[in-house]
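For this depiction, one protein chain was excluded, whereas all remaining protein chains were kept in their positions.
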Amino acid sequence: MNLLLILEQALNGLQYGVTLFLMAAGLTLVFGIMNLVNLAHGSLYMVGAYLATTFYQWTGWFFGGVVLALAATLLTGIALEMVALRTLYERDHLDQVLATFGLILFFNELIAIGWGRAALYTGLPAWLGGHVPVLPGVRYPVYRAVVIVVGLAVAALLWALVARTRVGMLIRAGASNRTMVAALGINIRLLYTLVFGIGAALAGLAGLMAGPIYAVQPGMGEEILIQVFVVIVIGGIGSIRGALVGAIIVGMVDTLGRAFLKPTLATFLSPSAADSAGPALASMLIYLLMAVVLFVRPQGLFPVRAR
Amino acid sequence: MTPSRRTVALVAGVLVLGLVPVAAALFNQPFYIDLFRRIMIFAIAALSLDLILGYGGMVSFGHAAYLGIGGYAVGILTHHGVPNGYLQWSLAILASALIALVIGAISIRTSGVYFIMITLAFTQMLYYLGISIEEYGGDDGMRLARRSQFPGVIDLSDATAFYYLVLGILVLFLFLSHRIVNARFGMVIRAARSNEARTLAIGFAPYRYKLAAFVIAGAMGGVAGALLVNHTEYLTPEFMHWTRSGEIMFMVILGGMGTLVGPLVGALVLLLLEDVLSAWTVHWQIILGPFLVLVVLFGKRGLVSLLPGGAGRG
Partner (left out) sequence: MVIALRGFVIGLLATALAATPAPAAETVKIGFITSLSGPAGIIGKHMKDSVELALDHLGRKVGGLDVEVIYGDDQRKPDVGKQLADEMLKKHRVHFVSGIIWSNVMLAVAPTVTQAGTFMIGTNAGPHELAGKMCHELFFTTSWQNDQTPEAMGKYMSDQNLTDVYAMAPNYAAGKDMISGFKRYFKGRVVDEVYTKLGQQDYQAEISQLRAKNPKAVFVFYPGDMGIQFVKQYVQAGLREQIPLYSVYTIDEVTLPALKDVALGIVETRYWSPDLKNDANRKYVSDFRKKFGYTPSFYGAQSYDGILLIDSAVRAVRGDLANKKGMIAAMRKADYKSVRGPYTYNVNHFPIQNFYLLKTVKGAGGDVEMQIQKTVFEAHKDAYHRECGMK
């Protein structure tokens, strides 16, 4: 096990963490500001992936596809909020979980009716398909490097938005004390719709970035949704900083676990025991991590101030 | 105390269930004995979840784990040549109670969505554990060579006898739950759900009561699991998947949380609906999805509240 491999895996962990962050940011924002558990976040992720793939196929223009997909997902999110989710703000978390779970079923079937159940073909323009020698002897896919850059840029943008702009101030105020903000004359409904739209766009972005790497098919959101929930729970619900830290921790732990757990176990267990214990443990690792974190800090790593 | 409408509905329901095998024999449709037996087993599972969810306010997404544990207790013992039903079912109850104790001890320290997530995490861990253990089939699952043996008392391979056993257990659990919920223990749970701070102020420690309820619910789930594996004669780790927990949760909500007859109604309606819809169209999920959303949004009290005079306590 050489240093180079460990470095390469750390890079992989970072990239995976950043992908999780793109999803987690939107989810934790909506959860933190509007106290809404939105399982259909995974469906918006799926919509983003589908739309980007389809637009790219129609127009042959990659960036155009990206922009159109983002806009369309944003609109879908806003429509969803106005039609279905508004009534859920006042409800308790259980109702929200169940109602949005029903939405997942609905969206999956809708996509299956529209595009069929078979996975879509996703292509990449040539300039995104190459490699960069980021470490000696290691050819890292350009696309994944782009994902890292985009993810970190989004993190920076979000921070700037929330900490430095007036809208961000309103968002933070609304999270702290909704009634007071409304009493000050701010249109809280519009604010919520805006925040949800941002969340939807983030989910869509995560989806369209995942499209070329993962399989684009109905139900693609659920796989990653559980891991995203683990991330925001570890990071602390409502905290974007928590989402970033949580995502990178989860990404690292999962990646390094998958890579090094079995070889490590093999040093003191028999090879066949390591063969079965290694992958089993690796798949449970992030859940164990979450259990440990919650045991020590039941509110996550960066709990947002209680309202 | 005059029996409430709900109690009447409950008794009526049990009587109707009791007559199903007779009707099935009359019309020569033995399939319905199996169908309703499966529904009753899930009703038992839903009832156990209702104890902690409806009455206790604990949203556990990991409840399906106990069905799996109960099932595997029976399956593993049979696999190793111990078909004795008493031993198997005792182990099912014991194992589920123990694991519920461990999971509950850690989870109940949290609340709200954290509680949901951590129960979900535990059930996923058990699921992945189940998949990796090759000895018991991994995800291929395990066949139950023989149903639990209760020599001299009952033969479970007799469909009708097994049916009435399940019905009997359902009635027993309904009675037990009724006693629990209306005893001081149940009152504390319900109080803690309403306002935990106030409960503490009166001098009760909700944590201990909640944990006890969690363990009881887990044990009941274990019994449901033992019954399910005998019914299917097969089990896989998939029984423990979190989506299964979601289904059971829907039964509770659909029927009416915090009521005794609710889980029964919910199991009945949901499973029958699934059976009918999936025969009708491949895209049945696009109907079921919005239906569930609507139930949550507008049928908060569940179908039970639609009964005349049904909107009572709860």
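As written, the chain order gives the labels A and B, with residue 1 at the start of each chain.
As a working rule, a residue touches a chain if its C-beta (ideal position, glycine included) is under 8 Å from a C-beta of that chain, and two chains touch if they have at least 3 such contacts.
Remember, it's a predicted structure, so these values are computed and weren't measured experimentally.
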Of B:L47, B:I69, B:I131 or B:I248, the residue in touch with the unshown chain: B:I131
Candidate in contact with the missing chain, chosen from B:G104, B:G141 or B:P206: B:G141
Sole residue of A:V97, A:A259 or A:L294 that reaches the chain not shown, by the stated touch rule: A:A259
From A:I213, A:L269, A:L288 or A:L301, residue that would touch the chain that is not displayed: A:I213
Hidden partner interface residues of subunit A, rising order: 2, 5, 8-9, 12-13, 15-16, 19, 108, 112, 116-123, 129, 131, 138-139, 141, 143-144, 212-220, 223-224, 255-256, 258-259, 262, 275-276, 278-280, 282-283
Touching residues on subunit B - with respect to the absent chain: 21-22, 25-26, 28-31, 34-35, 38, 128, 131-132, 134, 137-141, 143, 158, 160-161, 164, 168, 228, 232-236, 238-239, 275, 278-279, 282-285
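In this section, only the chains that are shown with their structure count from here on.
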Subunit A-subunit B separation of Cα centroids, rounded to whole Å: 33
Sites on subunit B touched by subunit A in the complex: 53, 59, 106, 109-114, 116-118, 120-122, 124-125, 128-129, 131-132, 134, 242, 246, 249-250, 253, 283, 285-286, 288-293, 296-297, 300
Of all residues in subunit A, those that touch subunit B in their complex: 31, 37, 84, 87-88, 93-95, 97-99, 101-110, 112-113, 226, 229-230, 233, 237, 276-277, 279-280, 283-284, 287-288, 290-291, 294-295, 298-300
